[in-house]
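The complex appears here minus one protein chain, its other protein chains still in place.
The block that comes next holds chain A.
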Amino acid sequence: MSSQLIKNNFRMDRLPHIWCPGCGHGIIMRSMAQAIQNLGLDKQKVCIVSGIGCSSRAPGYMDFNTLHTTHGRALAFATGVKLANPELKVIVVTGDGDCSAIGGNHLIHTARRNIDITTIVFNNNIYGMTGGQYSPTTPTNDFGTTAPFGNIDKAFDICKLVDGAGATYVARGTAYHVNQLTKIIEKAISNIGFSLVDAISICPTYYGRKNKKGTAVQMMNYLKDSAVDTKVAEKLPPEKLENKFFIGEFKNTTEPEYTEEYMKIIKKYQKER
């Protein structure tokens, strides 16, 4: 069953991937492929775009139209692709650093336009590719190779950020809760508008080691124990929510989509046909 998923959606000759043993990125990549397959999308019309980072290597392994761009700019490239050919289902793979530090400006503006792009953030709370520097999602007081005395920055909640900026579908999943993650990604892709899935990953090599989080298995167990579904959370007393983070769907609305609005302008004003 699983190998059929791999055969159908991956570039077998590009595997094995470059990720470290225990890295959470592969699980999220597989979940994406599963979601695309479950939706029965036409592979030729799926375009996966990424920036730079460990996470951004995913599209190279996936057998679709794939575009690996520059650090932080995936959403801007993706905007060009989508507007030029609105028939394409455009999915962006990005890291927490890629999308919320260097690419933060593109993130909020792509959300604001509500252009039909689905963004999957492989969020490992660290800059993995460059060796463990703190990122905008590294929790305060955690350590990174550039935060040897503890991080004094406050962390972004990427879901709240894009919710505020105008995204129409916002959800969070984790590399542990894979079935839920796949469902979320399916819904994100199905939303006509800007969707973001904050997919919590693990980086045992850098974040884990720097912060004494133990083995990959222990880090996965942490995801299992610390994630609370938003629906469940509503019914829990505050003391049960201490040191927890929320997963599930935060926003699912419908608003005018950018390329559809642009096509209306063309329809109204185009002279040469």
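Here is the rule we use: contacts are C-beta pairs under 8 Å (C-beta built on N, C-alpha and C of every residue); 3 or more make two chains touch, one makes a residue touch a chain; residues count from 1.
To be clear about the criterion, contacts and distances are computed from a predicted model.
For the chain of the complex excluded from view, the name given in UniProt is "2-oxoacid:acceptor oxidoreductase subunit alpha" [choices: "2-oxoacid:acceptor oxidoreductase subunit alpha", "ABC-type dipeptide transporter", "Fumarate hydratase" or "PadR family transcriptional regulator"]. The missing chain, though absent from the display, is touched by one residue of A:G60, A:G166 or A:G248; that residue is A:G60. When the missing chain is restored to the complex, the residue among A:Q34, A:T79, A:N151 or A:T182 that touches it is A:T79. Touching residues on chain A toward the chain that is not drawn are 14, 43-45, 47, 49, 59-60, 63-70, 73, 76-85, 87-88, 105-106, 109, 262, 265-266, 269-273.
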